[in-house]
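Below is one structure; the comments refer to it alone.
As you look at this complex, bear in mind that one protein chain is not there, while each of the others sits in place.
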Amino acid sequence: MVKKSVSDKQKASDRIGEVRCLNCFYRYKVPPGADRFVCPECGWEWRVSWVNPELAKVRGPMWDKMRF
Amino acid sequence: MSLNRKLGIVDLSTNEIEIKPIPIELRKKFIGGRGLDMYLLYNHTEPGIDALGPDNVAIISAGLLSATLSSASARTHVAAKSPLTGAVGSTNMGGFFAPEMTWAGFHHLMLRGQAEEPVYIWVNDGEIEIRDASHLWGLSTRDTQKALQEELGSEVQVLCIGPAGENLVRYATVMSGMKNAGGRSGLGAVLGSKKVKAVVARGTMDVEIRHPEEALEYDYEVMKHISGTKFAQIMGKYGTMFIQSVTNSTGLVRTQNFQHNQLLDAEPIECEHIEDYTFGTVGCFGCIIHCRHRYIVDGIYDEGPEYTAQGAFGWEVGCNDFETVLMGNHLVNHWGLDILETGSMMAWAMELYEKGIITDKDTGGLKLEWGNTDVVLELIRQIAFREGIGDILAEGPKRAAAKIGKDSLKYNIQVKGMSNLHSDERPTPALALGIATGTRGSDHLRSRPAIDLYHLPVSVLEKVYNNPVEYKGTYTSDYRDYEGKPWQVIWHEMMYMAIDCVGVCKYHCTFLSPNLMKFEHISKFLHYNTGLELSPRDVWDVAERCYNIERMFNIREKFGRKDDMLVDRYFDEPTTRGLEIVRGRTLDRDKFNGMLDEYYELHGWDENGVPTQETLERLGLDEEPSHLL
Partner (left out) sequence: MQKVILVDQDKCTGCRLCEMVCSVKHEGVSNPTRARINVIKWFMEGYLMPMICQQCMDAPCIAVCPKDALSRDEERGAVALDYDLCIGCKMCVTACPFGGMGIDTVSNKVIKCDLCDGDPQCVRFCFPGALEFVDANAVNLRKKRDAASKLAELMSKVVAA
C-alpha cells in the first residue's frame, strides 16, 4: 500500500466506511466490518463489502426486495 | 526522444517497406496515437472501399507518451475502416506492445495491400521484416504468442489475431498477452483479410526523457494521488467488475437483450466472487491501478474478467453463474472475438428464438434459451469458427439481420451497426447521447460521461467541465435530466481523444472518477517527457481536431444525423425493473433530438452533423487530405 502522511490519514479517517445510497444518494458511514446497512434517509437496505478495512462499497441490494 | 519515433509503411502486396520520420508540424496538430492514426486513415483511404479488401489500411500505433513517465503509458491503438460498420474503425488496448514498439523505434505502423500467404511482421530496433507465418495460421491467440516467443525470445511482445480474425468474423479482435484485446470495430478481421497473423516487436533503443529528474518527481506525485483515490483502490481489488455493483443494483444494465434493465438475483456474479478464483492482479506497462485478475477456471489460466464479461455471459444472456463469466471471458480471448459484440449478438439471437423469428431449424437444434450456460459457451465457438448459426451471427448486427430477415433488425440494439454496451441508457440521457454519437458506432469509450451517475454537486461539475473551455449553460446533478449533458459528452470526447493520442489508459483520466487526470496533466506530461510544449487549451484543440477528422471520415462514408440515433426501443419501451428512480422510464424523443441539436451546435457542425467550413478552418482541417505523411 501507499505510504500515507499523517494528514492524509486524518483526512481519510473522516471518510472510513463512507458509502452512498444508490437510491437517494445520501452519504452514510457504515460501521466497521458491517455487511449491510439500512439507509437512514430513505430506508432502502444494501449489502456492503469491504475493499480494505477503511474502504467500504455497496455490494448489492437485498434481492428478495427487488420485486415489484 | 519520443518525437523521433517513426512511421513504418508495409505494403503486403508488393513486399515493399518504407520508413518515414513524423514531421513535427503533424505532432503539434495531431500529437500521435489515435489522433495521428486518424490523420493517416483519412489520408490513405478512399471513400467506399471494401474494409476487407486490399485498399483498406491497418494502422497500429503507440501514443506519443508511450514508454515514458506518464502514469500508464501502455496503450496500443489500431485503426482501419471498420468491416463491422463501414465507419471509422478504432480500437485501443493495454499491455506491453506499444512500449516495445516504441523501444523498437516506431510509433506508427501502416499495413496496406494484401499478402497471398500468411505472414507476420517483425519489428526490431529500427527495422521491419515480413516473415512467413504459415506455421502459425489456425493457432489461438495464446498459442500464436507462445510459438513466436519460442521462435524469437521471451522478451518479444506480440500483437496477433486468433481463428476468429482468420475466419473474418466482423468483430474479431487483435490480441496481445492473455487479455489485452483490441476488440471494437472488428480490426482482427482486417488483419485476417491481409493475411497478417501477427506483428511482433522487440526494441532496445533509448526513449530519451526530456527532463528526467522533473519527470520522475511529477509522475510520482500524480501516481501517488491516483493510487490514493477510492476509485483506484476499488479497481485494484475487483477490476471493472465493481461497476456492476452500482449499475445492476440500480437497474442500469441491458438484460436479456433489451427486455429488462436489471438481472435479478445477481448475487452469484457479483465482483466479490473473483476472490475465490484469483491469485492476484496484474497491471499493464507502468500502471499502478492493476485492474486485471489472474484466475484459474477448470484448470485454465486467464486474466480479467471485466464488466463486459459479466454483461456478455451474465445479464445479457440471463445467466447468473460466475464460472460461465470466467470461461466465456477465456474463450473469446483465446479465439480472438470481441466480447461485447459476441454477448450482444448471442442475446439478440436468444430474443429472436424466444419470439419464434428463428427456430431450431436455423440453430441446428441448439436451444437458445435464456440462462442456458452450455449453449452460451457453444455459441461462442460457433461464431469464432463460423459454424451453424454462428456463421450468420459472425456478420454483425446489420448483415446478420439482413440474412435472417423478417423484423429481426428491430430487436437489435445497435448504433451505426455496432452493438451497444450491455448497459441500459433509458434512464440516463447523457450516456445515451454518448453512445448515439460515438464515431466508431455505439460506444462507451468515445465520450461516456460515466461520472454523471455519481450525483456530483453542481460545483464539482463546474470545476471539471469548465476547463480548459468554458460552457455557458448550466449543469444538473440528476442523471435523468437532459440539461448540460451535450457539453459533458463533448468534454469527455475531448478527454478520451487526448488520452488516446498520448497512449495513456483512460482509467487514469477523468472517466470513472472526477479526481483523475485532465488536460493540464497531459500538458505537463508532454512537457517533462518530450519537450513538446502544448498548453491545456492546445491539448483540447488537438483533441477537437482529431475528433473532427474522425467525423469527416464518417461523413465521407455517407454517415450523418440519421446514424447518430438510438433504436426505437429506447423511446418506446419503458424500463421494467430496478430502483423506483429508474423504473418505467424511456428516453424522450423530442428532448433527445434537442440534445443532438445542441451537441452539433457546440461542435460547430450543421444540423446534419457535418463540420461547417468555418469549423474546419478554425481547426486547420480545410485542406484535408493534406498528404503530409
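Here the chain labels run A and B in written order, and each chain numbers its own residues starting at 1.
Here is the rule we go by: a residue touches a chain if its C-beta (ideal position, glycine included) is under 8 Å from a C-beta of that chain, and two chains touch if they have at least 3 such contacts.
Since the model is a prediction, treat every value here as computed from it, not as a measurement.
When you scan B:I19, B:I49, B:L152 or B:M205 for touch with the missing chain, the hit is B:M205.
Listed residues B:F30, B:F96 or B:F231: the one in touch with the omitted chain is B:F96. Counting the whole complex, the residues of chain B in touch with the unshown chain are 67-69, 96, 103, 142, 145-146, 154, 177-178, 204-209, 212, 215-216, 220, 223-224, 227, 236, 279-288, 290, 294, 301, 303.
Note that in this section only the chains that are shown with their structure count from here on.
Chain B makes touch with chain A in their complex at residues 224, 227-228, 230, 233-234, 237-238, 242, 245-246, 248-250, 262, 264-267, 270, 272, 454-455, 577-581, 583. By the touch criterion given at the top, residues 2, 4, 8, 20, 22-23, 25, 44, 46, 49, 51-52, 55, 57-61, 63, 66-68 of chain A touch chain B in their complex.
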